[in-house]
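Note that this complex is displayed minus one protein chain, with the remaining chains in position.
Take a look at chain A:
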Amino acid sequence: MGFEVPLKPNHWTLWPSERRAQGDPSGAGRQDGREALCQGSGVSLPCVGAGCRHYRLSRLSRRCPRRARRRPSRGTVGSRGNYGGWEKKRRRLEELLADGMAVDGGCGDSGDWEGRWNHVKKFLERSGPFTHPDFEPGTQALDFLLSTCKVLVIGAGGLGCELLKNLALSGFRQIHVIDMDTIDVSNLNRQFLFRAKDVGRPKAEVAAEFLNSRIPDCAVVPYFKKIQDMDESFYRQFHIIVCGLDSIIARRWINGMLMSFLHYEDGVLDPSSIIPLIDGGTEGFKGNVRVIIPGMTACVECTLALYPPQVNFPMCTIASMPRLPEHCIEYVRILQWPKEQPFGEGIALDGDDPEHIQWIYQKSLERASQFNIKGVTYRLTQGVVKRIIPAVASTNAVIAAVCATEVFKIATSAYVPLNNYLVFNDVDGLYTYSFEAERKENCPACSQLPQNIEISPSAKLQEILDYLTNNASLQMKSPAITATMYGGNKTLYLQTVASIEERTRPNLSKTLKELGLVDGQELAVADVTTPQTMLFKLHFTT
């Protein structure tokens, strides 16, 4: 680990101003250079998307090694830019080699063995006709992966286990993993880093232990936490973030976090403020992967409508006219359990407690037989109560492999990243399809545009609440609404704290006018779907 240079958190950026500051004249002409590259005289790769974003994209990863130097260097200026840092590393490597260290052609890590990175190096040390236009072969890219690049994996479940393995075997070492879950028996059919003896232990910790013991020099750092427990400075330290989550709310939250890092100067996005997000998801034999470059490509909120709405049975069906076994199970879960409190007062239904499921199952059977409904089984009961999504090792393997490949592409500039959404299905043959999800012009998370609410002053606050929760591009869960008035903040409605909810509930039936809100008023809205408070401007209609 002779020349490992620790990366200072939040410092892989500053470009091209940094470049100019370091006396690289080419920094100024970047805009032109970019276009020349993309129009590709002799380069057979087309530029994907407007604004040649991939050129800029590739710079993101290029920046990292340079940043890693910490000390400004005026090393050799390469033909395409300043790679003094890499050059310096290379020279140090030559020195090490000269010292007779047992290293394998270009990799200076003492823990490595002959041939360890051969499969990876062919893609990084050789030029090729289909590489990213900005790619330059050499040893620097692998060095960057091995010693500098810091990746966060969110979720250590089905996708997470695969992601950790794929990244570690692709040359990534500084991998952090965060997961709030503990291991359940039903995870063992696909989450291959866990064994029966690990059931009940935190997923992130077991996964990190396993990986670090199996793969020499791999340094996985686990966090047994919710993503919401970590603050901005935590997320800022990573070069790339990759998600294997099963929750849309969590995706929206991390998306919101990364969007909040974006920095604009005179309306121009500072590329140094971007942290790319790769997001994978699976359900049974289907899955998808998306590459989100904050501020450049569609973000989670831009495409919120792509997620299917959660299906809930109408209450009247559940309560008075069940037709399906699921209706009976929902009746017991929603109505009978709170009424009977079978395991003691205040004991909430735990989908992982077999006694609880058994009780629901028995009661559902009883209800079903009253209505001559067939088909209530223990498995179905558990599926409905826990809203289980079927899962199998093979789909996770495919989706995580695609995600890891995208991380690799972005980190090394070896190939053009996926632009930007891939759908996979292998029920019906094996099907992959990719398309460019489009940015939403007034996206509440990534657009920079103020969010407006057009509403009549005689509308009630309830209508604003309904708008925030029902609007397809907002889909908030339990928004808290605050207004700045009379020089202070006034909570108009907040439902997550019972006492405040009770106190503010009467506001819902008041009109905006009665509440003292005026045209142009800004409302601050907080919700679990975003780490940031969102501002909405009221536009009164007449």
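In this text, a contact is a pair of C-beta atoms (placed from the backbone, for glycine too) under 8 Å apart; a residue touches a chain by one contact, two chains touch by 3 or more; residues count from 1.
Here, contacts and distances are computed from a predicted model.
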Absent chain [UniProt protein name; select from "6-phosphofructo-2-kinase/fructose-2,6-biphosphatase 3", "YjeF N-terminal domain-containing protein 3", "NEDD8-activating enzyme E1 regulatory subunit" or "60S ribosomal protein L6"]: "NEDD8-activating enzyme E1 regulatory subunit"
Which of A:H119, A:K226, A:K477 or A:R503 contacts the chain that the document leaves out: A:H119
Contact residue for the chain not shown (choose from A:S186, A:S447, A:S473 or A:T511): A:S186
Residue in contact with the excluded chain [from A:I388, A:L449 or A:L535]: A:I388
Sites on chain A contacted by the missing partner chain, in the whole complex: 44-46, 104, 113-120, 122-123, 125-130, 162, 165-166, 169-170, 185-186, 188-190, 192, 195-196, 214-216, 284-285, 320-324, 354, 357-358, 371-373, 377-379, 382-383, 388-402, 404-405, 408-409, 415-416, 418, 422, 425-430, 432-434
